[in-house]
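Apart from one protein chain that is not included, each protein chain of the complex appears where it belongs.
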Amino acid sequence: MGEFRMPSLGADMETGRLVEWLVLPGESVKRGDIVATVETQKGLFEIESFEDGIMGEPLVPAGTEVSVGTVLALILPERTATVAESGTTVSPAAAVTMASPLPLTATPEVSVTPAQPPAQPQRITASPSARRLAAELAIDLAAIRGTGPHGVIQRGDVEQAAQARDAMPRTTDSAQPATAGSIHPGMRQAIAAAMSRSNREIPHYYLETEIDLSRPLQWLEAENRQRSIRERILPVVLLVKAVAKALRDVPELNGYWLDNQLQIQPDIHIGFAVALREGGLIAPALHGVDQLSLPALMAAIGDLIDRTRTGRLRGSEMTDATISVTNLGDRGARTVFGVIYPPQVALVAFGRIMERPWAEGGMLGVRRCVTATLAADHRATDGHCGSQFLEALNRHLQQPEGL
Amino acid sequence: MTEQELQAIIFAELKKVAPESDPTGVDPTENIREALDIDSYSFQRLLVGFSDQTGIDIPEEDYAKVSTVAGITAYLAARLL
Partner (left out) sequence: MSTQTPMQTTTYREAVKEAIREAMHMDERVFLMGEDVGHYGGCYAVSKGLLAEFGPERIRDTPLSESGFVGAGIGAALGGMRPIVEVMTVNFSLLALDQILNSAATLLHMSGGQFNVPLVIRMATGAGKQLAAQHAHSLEGWYAHIPGIRIVSPALLEDARGMLWTALQDPDPVLIFENNTLYNMEGTLPEKAGPVDIDHAKIRRPGRDITLITYSASLFKCLDAAEVLAKEGIEAEVIDLRTLRPLDDATYLASIARTHRALIVDEGWRSGSLSAEISARIMEQGFYDLDLPVERICTAEIPMPYARHLEEAALPRVETIIAAVQRMVRHG
């Protein structure tokens, strides 16, 4: 039997709000199925199950803010669930946990614990004054996160919710993508917390190199000429793929600094920084980048950007990046010095792709170049290692057909 | 298709990639990627949108011609109207 817990979706996350259960008690779930949505300071995420089984009764009702690690529901083995449904017995552990005093949401008839008393609507803890004010201002208490002792909703919380509601622009164009979901006042705090921790704890070192992109871009343009607009590949795809290949050569930069040691990761999951239009950014993971063809990586990046901007990221995408890449594309600054996202040990940053004077073989020419910067954790690696990585990166980019 | 209809399509597609903006307020000669903060991925989405609406597939080498509202209008109008 497994416990479905509030996941940590980043080093800076302490609590999350369970927004919605997507699987009913009694339904079977497979490892990787999306079970619930969770809201953090960074937005809304879909959370997957880590095992197969039968969904138990929710131990935490929708709308509740809980600490990371809190058990949200049990995922019962198929057999136990069958026995329980016959009304004879529930495994002792399940019975104990089910009998916990946590309030339960109203749930459908299908239940793996028939001995359970009828589910009751969740009691919202709000101060009397907050309740009256909420009624006056027509604010739904269930939608508010309390900041008082033990998470009690107080007047200030209601006032803030009312202000937020009144400040919200009345969107009339329903055809728009749901970007409003990603407006999170807490995101700034979340970024602040993670970046402060990074700068406090991680001794960064920086290496920078100028890479001539003329050849890879010419190759890509030729490729794209044969493709419909829908299938065209952006230059960033080459850069990300080259990072993945270079990490195969220099794996020390692909991993975590945990328990005072470098833990190199076997899979290459690249956290890809996506700026949100309303401000702030999220760096969800592109999984197994070294295994993806360029068209597949392009599709993955497009899908990730769309879901990031519409608030439909999965929990695992927030947690398992092994390195981060930030890319300014063809606009913006020439050089980026990144801040590592803990516990990762490196961040690769690409500035704007632009024409630069380029000296080679005693000749001066104009080339399309990019400045690649490596920010790395000096506890985990040294400059020599970082330098090897940047050399490998350049080597792979100069052979785009091999990417 | 009239020029007004074409304009409406252009503004609607711009609105899709920059939902919080008002594309009709952009100077027609201003670089739209700067004015509406459109990154390379969103720009590609924009061109896909034009393609869906008009059937015109803008090749990469013509991207420089469609960097402004005026440029997009002229480019598409020359092939449509």
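Letters A and B mark the chains in the order given here, with residues in each chain numbered from 1 onward.
In the analysis below, a contact is a pair of C-beta atoms (placed from the backbone, for glycine too) under 8 Å apart; a residue touches a chain by one contact, two chains touch by 3 or more.
Keep in mind that this is a model prediction, so the values were computed, not measured.
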Not-displayed chain touches, in the whole complex, chains A
Pick from A:R131, A:R307, A:R352 or A:R395: which residue touches the chain that isn't shown?
-> A:R131
Sole residue of A:G148, A:G288 or A:G302 that reaches the chain not shown, by the stated touch rule | A:G148
Contact footprint on chain A, counting only the chain that is left out | 127-132, 148-149, 152, 154-156
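Rule of thumb we're sticking to: only the chains that are shown with their structure count from here on.
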Roughly how many whole angstrom separate the Cα centroids of chain A and chain B?
-> 31
What residues on chain B touch chain A, complex-wise?
-> 15-16, 18-20, 33-34, 37, 39-41, 44, 47-48, 51, 57-61
Using the touch definition up top, name the residues of chain A that touch chain B in the complex.
-> 173, 175-177, 179, 221, 224-225, 228-230, 232, 234-236, 275, 277-278, 301-302, 305, 329-331
